[in-house]
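Here is the structure we will look at, set down as structure tokens.
Missing here is one protein chain; the remaining ones are kept as they sit in the complex.
When the chains are written out, they are named A and B in that same order, and each has its own residue count from 1.
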Amino acid sequence: MLKMDNVTKIYRMGMVETRALRDFSLEVEEGEFVTITGPSGSGKTTFLNVSGLLDAFEQGHYWLDGMDVSRLSDREMSRVRNEKIGFIFQSFNLIPDLDVFDNVDVPLRYRRLGARERKERIERAVAQVGLSSRLRHLPSQLSGGQQQRVAIARVLAGDPKLILADEPTGNLDSGMAREIMDILEQVNESGTTIIMVTHNPEHAARAHRQLHIADGRMVDLERIAPFPLNRPESRQAAS
Amino acid sequence: MLLYNLRLAWKSVRRHPVLSTLIVLGIALGVGVSTTFITAYHVLASDPVPGKSGVLHYVRMNSWGLPDSPFRDGPPPQLAYRDVREILKSGVPARSTASFPSRMTVFPPNAKEQPFRESVRLITSDFFPMFNVPFRYGGPWDRSADAKPEAVAVISSALNDRLFGGRNGVGRTFRLDDRDFRVVGVLDRWRPRVRAYDMVVDPLGEPEAVFVPLEWAGPMEVSPTGSQSTWRSPEPGEEDLPFIDRLVLGEVLFIQLWVELPDQARVAAFESYLDSYVAEQKKLGRFPNKPDNRVTPVLDLMTELRVVPPQTKALAAISLLFLVVAALNLIGLFLGKFLARASIVGVRRALGASRWTIFVQHLVECELMGLVGGSLGVLLSLGGLAILNRVYGDGPDGVAFFQLDVPMVFAAIALSLAAGAIAGIYPAWRICAIPPARHLKNQ
Partner (left out) sequence: MEFGPIFRSLLRNRARVVVIVAEVALTLAIVANCMSLILDTRAQLARESGFDDDHMVLVRSNPFAESLNEEEVLNQLVDSDLRTLRALPGVRAVSNTSLEPWGQGGSITSVRLPGTRGEPLRAQFYSADPSIFDTLGIRVVQGRGFTREELEHGADAGPTETLPVVISKTLADVAFPDGKAVGRELAFADESQRLLVVGLIDRFYKPLGAAADRVMLTPGRTVGFDYGSSYLVRTEGDPGAMIPRMEKALLGAEKGRFLRLRTVPEMREEFHGRDRLLVASLNGVMALLVLVTSLGIVGLTSFSVAERRRQIGTRRALGADKGDIVRHFLLENWMVTSLGVVLGAALAYALNFGMVTWVSGARLSVPVVAVGALGLWLIGIASALGPALRGAQVPPAIATRNV
């Protein structure tokens, strides 16, 4: 599903060069649930940015879902992000002026889908995270856990191949955090690949594979659970 | 607390020099434009005879001898010689004066100098106290001089300089057209913006250079240079009569009559006097139309005759709206300025400052910039007024027609504070409404 080969990301500040990712290589199978841990400054965020095509990289190669996405233009990267990737952020990143419906709607608009199809997808995704009764609420009217669920719905509505989650439970209390993890597990069970950055070892352990980043390099910790390579029957019906 | 807030405001200005400069310039522009046009309106619309505008009344009657007069909205604006004479003689009002303008040739005492033409006004002596005319040397002639008439004159400061080298000209003589006049008074520099005594012909014009008794009109065969209206053509044989008789018979309306009536009772008394005068004249075959006597106070007459050009009012109104728009447009700049330091505000709030304190602190900053911008705006308005003055003309002594006076400076200050408030209230409210915690975590 995802293959990074000796990817190097360099930040230049004046005369100083920082290699945030050094010769970073990673392979993730379709349907895998991978967690990534690491200390501050280890390159976790950079990895997310690169793998999510939020940022370009200098050296190496990156294949995503069979496509070489190493040197894409801004517009092409946007399209791939929109169609293949879904993001879940630590601080939810919901748009405060929009209600739940409109928030989930945002990525669908960029895909130029028709109004009826968008409505169906949104309502389905919001139902999936259990917030159908809050369709017209604003983020300010929701708890942290509910907001993150909306963010997940936003991802689900687009039916991506890969979900990148950046400390999705970092701003939540343990009760809500567990709920979110349950939802993520469910989503993964239906066939979506998930790569999650986290600090929480309990959550990290729920993955198929734990990886560790240090100094911009990958350290493979252990395979936790056996992971079958093909699970077509649990793919969600998607377009 | 105010001083503290002012210090904070100053520090904030220094930290964002570009934004602050733009804000100040924006306010300066708004205040400058509005002060310019409001001052222009104020100069033209303010009371032209402070202290006397309540007691001075302008007299009009409808002596028009034909059924259709060219005056749509009321009686003719001026009176005929014979009617004015009668009313002046009657002694009913405490003070009264009638006048009309002309132009005559002045022959300087030094025969070698070239004669020149000057504007002259023929008046009665009450004119001077009624219109608060300021004297430098000497004073008005007395009423007996009006009756004869005596060859006395009051001259302007500029004319005095020209004829007598600036020294006291009282007692000296000069020739006006065909006879000599003795100077009894020299006026101070006098340039009222609105000449209350001549609102019909040229209210914004300059005062005349020479004032002589009204009764000289006949003996000197003076032709008025103001406006004249008549409904009556001369009859055969009239051309050969003496000028003064022609004046009386002629029914030409060319004189403006003002009376001083200190209270309402005397106004009523004068009005009934006019009514009986008109009734008498009707019996003599004059005043054929419906009586329409008007006794109008100064300020009402100003409004009725539209002495203040309507465009001046329009520009004043538009410029005030301009100020509002200019201030609105500064809201974005203030927002940018305030919210850039939201974290500092967060700290202050965490340290115990209430929302009101923060609001006041920022409002002080807005008003400080308002005042700074306003001062700059006042300077701009001086430039604007200078441009207006080029068209309206300076006075003979170089005193500009439009000038900023104390009330207008206060108005400018009020406008600056208003602009600061309009531009700043919403941003100040925004910054103080933010919960302290939000910006404390800012990275």
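Observations on the structure shown:
The rule we apply is simple: contacts are C-beta pairs under 8 Å (C-beta built on N, C-alpha and C of every residue); 3 or more make two chains touch, one makes a residue touch a chain.
Source: prediction; values computed, not measured.
Within the entire complex, contacts from the absent chain reach the displayed chains A, B.
Residue B:Ala317 is the one among B:Val92, B:Val267 or B:Ala317 that touches the chain missing from this view. Only one residue from A:Arg22, A:Arg111 or A:His137 touches the chain missing from this view: A:Arg111.
When the omitted chain is restored, the residue from B:Thr105, B:Asn168, B:Ser272 or B:Gln403 that touches it is B:Thr105. Set against the missing chain, the residues B:Gly218, B:Pro297 or B:Gly336 yield one that touches it, B:Gly336.
Touch with the hidden chain on the side of chain A covers residues 45, 48-49, 52, 54-55, 74-75, 78-79, 81-83, 87, 89-91, 93, 95-99, 102, 105-107, 109-111, 138, 154, 158, 166. Residues of chain B in touch with the missing chain: 26, 29-30, 33, 37, 65-66, 68, 70, 103, 105, 107, 115-117, 177-178, 221-223, 231-236, 238-239, 309-311, 313-315, 317-319, 321-322, 324-326, 328-333, 335-336, 339, 388, 391-392, 426, 430, 441-443.
Assume only the chains that are shown with their structure count from here on.
Chain A and chain B have CA centres that are 76 Å apart.
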